[in-house]
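Before any comments, here is the structure.
For this view, one protein chain was removed and the others were kept in their places.
For chain A:
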């Protein structure tokens, strides 16, 4: 089981330590870890499981913060990793986002949260709803109060009821004047187009996100009109397995507020909304690059926030890139970033430029991969359709709303 968690800032400074068991882990392990990370370039490039001379380390990297957990004994590594991810999720939920200052400013809350989330190295309460009841998230009111009166306790003095109920993700005594449920399909398209321009792989990773505000203990059922297209699914704990097994409907008691009901995958799609045509020719120490982006199969909705990003190969000394639409930036780590936005009606966005190769190199022999980003509102490109949403228990009347959005996931074009 986990012995200790450290939170490290992006400069390797230990911001917090929380020991769980009697077998204390000395801070020097962080120094070792940081050295190791630096020798590998970056802690985001490190393996998530590292065997140090004294401990096994698990690390995840989120928004510049490294969550580092240590153990000395056998335990499921994924459990540690998932737990760290959960801690990161809860913290960013509490603090709005994650960064070094926020953690330091709210270190007491972080301590209290960690203390509730894990006991003796084994996860204790990780359900966000319960945590929120136990430890109040910082908000404007409490901040103002603490400034004015100097006192404010964020520790609740009663045990949340949900800890003992069979639906630990929901508090029972909820009252809303208007009952509403919003369902959103959030899809990400992963696609790979190889150097010949062939679509090698195209699939959708989607999530059904629900925002529910309903009185009492509602029992919802959600069904799709074409569940057969789903390749695989994963569920929030609230989803009952039986109804899904027998006739592919989702039956569940939702947590309050916003949550991810399920995630799904649709494989082997054939159409991608955009085309990206890179052309790279190199000769005599320079290299010409040109990129064309356009709509391929019009999804019927506007595609916006189109971006294109690629890493210049290390053998390139300098780059001079320009575009006829949008802006091109080259960041310090040789990442080129072309933000296009929407595709204009009158022209095809293109970017072109020259790259200067390292001296001695005639031609480019390694080629960048272009990562495409886009967003299409109001459509689920997988074609998944929600059939209906029913509420079994009272109140029978409630608002429901549906929406969908598709974004690019790992959408890559090789050159």
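In the analysis below, contacts are C-beta pairs under 8 Å (C-beta built on N, C-alpha and C of every residue); 3 or more make two chains touch, one makes a residue touch a chain; residues count from 1.
Following the convention adopted for this analysis, contacts and distances are computed from a predicted model.
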Problem set entry | Absent chain [UniProt protein name; select from "AP-3 complex subunit beta", "6-phosphofructo-2-kinase domain-containing protein", "WD repeat-containing protein 46" or "Sodium/hydrogen exchanger"] | "AP-3 complex subunit beta"
Exercise. Out of A:129, A:251 or A:371, which touches the unshown chain?
Worked result: A:371
Problem set entry | Options A:178, A:226, A:329 or A:378, residue touching the unrepresented chain | A:329
Problem set entry | Which of A:93, A:112, A:184 or A:219 contacts the chain that the document leaves out | A:112
Seminar exercise, completed: Checked against the full complex, the residue among A:120, A:302 or A:378 that touches the missing chain is A:120
Exercise. Hey, which chain A residues sit against the chain that's not shown?
Worked result: 1, 14-17, 19, 21-22, 24, 27, 44-45, 47-49, 51, 56, 58-60, 71-79, 81-85, 99, 101-102, 104-109, 111-112, 115, 119-120, 122-124, 126, 134, 138, 142-144, 146-147, 150-151, 153-159, 163-164, 166, 168, 190, 192, 194-195, 200-201, 205, 231-237, 241, 244-245, 260, 263, 265, 267, 311, 313-315, 317-319, 329-332, 334, 360-363, 365-369, 371, 410, 412, 414
